[in-house]
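The complex appears here minus one protein chain, its other protein chains still in place.
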Amino acid sequence: MSAEPSNANRTQYRLGFWLLLAPIVLWLGLLIILPHIDMVLVSLRERIASRQYEFSFSNYTAFFTEPLYWNTFVRTAVMSILATVLTLIIAFPVSFYIAKVLTGRPKIALFILCLIPFWVSELVRTYGWMILLRETGLISGALQWLGLVDQPVEMLYNDVAIMVGLIYTSMLFMVVPLVTTLDSLDNSLIEAGYDLGGSSWHVMRSIVIPHAMPGIMSGCIVVFMLTLGNYLTPTLLGGKDSLWFTEQIYTQFITRFNWEQGAAFGILLLILSSLIVWLGLKITRQSFTRVMS
Amino acid sequence: MRSFRQSKYLTMVTAATAVFSVSAQAETLRLLTWGGYAPQDVVEQFEKETGIEVEITLSNNEDMISKLRATRGAGFDLAQPSQDRIVSAQADFDIYKPMDLSKIDADKIIPSMMAATRKNTEFEGEVYGVPHVWGTSGLIVNREAAGTVKDYTDLCDDSLSGSVSYRLKRPTLIGFAFALGEDPFAAYGDTEKYQAILDKVEEKLIACKSNVKAYWSGGDALLNLMRSGEVSAAMAWDAGGWKLNAENPDITFVAPTSGALGWIDTFVLPRKTKAEEAAYQWINFVMQPEIAARITESAGNFTAAKGSDEFVNDTLKAQFKASFPQADLDNINWYPPVPAGLEEMEGKVLDRVKASN
Partner (left out) sequence: MQEDLACTLLSKHFGEFAAVDEVSFSIPRGAFFSILGPSGCGKTTLLRMLAGFQQPDSGDILIKGSSVLHTPPNKRPVNMVFQHLALFPTMSVAQNIAYGLKRKGVPKREHATLIDDVLAKVQLPGYGDKRIDQLSGGQKQRVAIARCLVLNPAVLLLDEPLGALDLKLREQMKIELKRLQREFKTTFVYITHDQSEALVMSDHVAVMNKGRFEQVGTPQELYYQPKTAFVASFVGDSNQYAGTVKEQSGQLITIVTEHGVRLLSHGGQPMPLGSPVTLFIRPEVMQISTSRPEAEQDNCLQVTILRMLFDGARSQLQVETSEGAVLTVALPQTADYQALEPGRSVYVSWQASQCLCFPVATETQPEAVQ
């Protein structure tokens, strides 16, 4: 009566454990890990002649020796960081207002208002911006009608347009984690901050922001990664000088048929962006597990 | 109309799947093609006559090769790359299957084009392509604003600052090379010489960059830029120019003085095609003169089908005549097959142009 049932139970428990784990293992293995291993392998060969490849690091050295690629990456990373910071600056007051000032219906309404743009595809949203910003677009027309300018103004095809598009696309991914963490902040902590003599600025800096830090960081990580990996927005809104690293990867894969170079770029993007996220966490002294929980 | 939205798929599963019908044996033809090459009414008629379902995926040259490369030639039963892009892709990636020309009704096809495509798509003794739609790329010009533009290099004229558009792709390099007095096609076999030409083109394109409003990538986007007047001259396909001409007589396609660039889109069989017979049936079906004429009207370009011109509407014929007087027609530079490796050289040039300030 003693050993057998407990053994059977344990076997059952183990089986259940593995069954529950199976989907995530399969998903990770088949859709994430295997393709990446393949990417690494592809990135480590060089085309010698038709249908002939050789092991080589040349695709990686090309990234560091060809200033174009390196510059494009740095530019993309800097723009992404800037977009992340700007998104945070815009999203924080909005989130604070939603989480702490509003209650009941208006709160839900405003939150949904932030969500609505995401019910249409990114392509449509980007076209929306193009309609607004182009030389014959709405804003240019309105400015002329108001007499503020005497000829059409082109606001499209430059880095500012990219920035606007990226921030717009990223807002939701910043607002949601921020609202969640700010919601979890007990109002009495804010009141205590005032009660003990703090001004609004002090309460914000010493109480609200430290509390919201995990939300801020997870929002920033998501927005940074999305922005860095964005293809449509920079391609459509960007100008003739607007280089974006994913565009390079796309070009290598699709128009150059140079999978080897594209794979190397993909791996480098993964490593370098992870590095940037890691640095960000180090600088703000946040742990990844806390941010993601 | 040729081209357009890159990597946008429009899959049309058509009505033939009636519940009771022959769906058990119904064959499916998965066609990888360009926008306008398989108009709805033609597809419906084909399905009705043969009982074969047609699934259409819209694409472009690079995308077709990439898709077929990714699956090693599977996923589609018939594809339509340009003839100059077939041999190098086959050499590098082995994604096509030789054509059995005996199954093609050769008498429906203009013999000279058949012969040209045969020559250009021959690899290791086998023929891979049958010609379908042909056309050119040259200049779309708004005569009101940019009447001076006669050749590719005229796009760099100071008077057109900020109102010019072209693609950052290989046709632009080739077009500018011709306009600069070079013959890039003759240098295809000589890498060094080709590089010298490319260097010259690169210099010109970098100098020209301040004139460019935006490098276009999707055909629709370019047409919008021309329509709104934001761009007054661009390098693009003839069909797009004629389409705009129908809306605004000031805008039209102009064959450049150094020669329009002629292309022929073909039919090829992906290596792992699963409906070879259906593919041949489709080719023979669309080559019938009056079906071909319908495709011409939908795509805006003429086909290799013999005698189809008669069925094409007069507007298109008139536009074609206006853009291509006999001298210009003779002046067309037809793309020869691209040797493997050239595209990598071109890519680096395009990168540098994009990165320059």
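Letters are used for the chains, namely A and B, taken in the order the chains are written, and counting of residues starts over at 1 for each.
To be clear about the criterion, contacts are C-beta pairs under 8 Å (C-beta built on N, C-alpha and C of every residue); 3 or more make two chains touch, one makes a residue touch a chain.
Because the structure is predicted, anything quoted here is derived from the model rather than measured.
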item: Shown chains that the omitted chain touches within the full complex; value: A
item: Touch criterion as defined above, residue of A:15, A:196 or A:292 at the omitted chain; value: A:196
item: Selected from A:103, A:151 or A:188 as touching the chain missing from the view; value: A:188
item: Residue touching the undisplayed chain, where the options are A:207, A:236 or A:269; value: A:207
item: Footprint left on subunit A by the chain that the document does not show; value: 186, 188-189, 191-199, 202, 206-207, 210-211, 213
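The definition used in the following text is that only the chains that are shown with their structure count from here on.
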item: Residue ranges of subunit A in contact with subunit B within the complex; value: 47, 50-51, 68, 71-72, 134-136, 154, 156-157, 235, 239-241, 243, 248, 251, 253-259
item: Footprint of subunit A on subunit B - complex, ascending; value: 7, 62-63, 65-66, 69, 89, 91-94, 162, 169, 209, 212-215, 217, 228-230, 340, 343-344, 347, 351-352, 354-355, 357
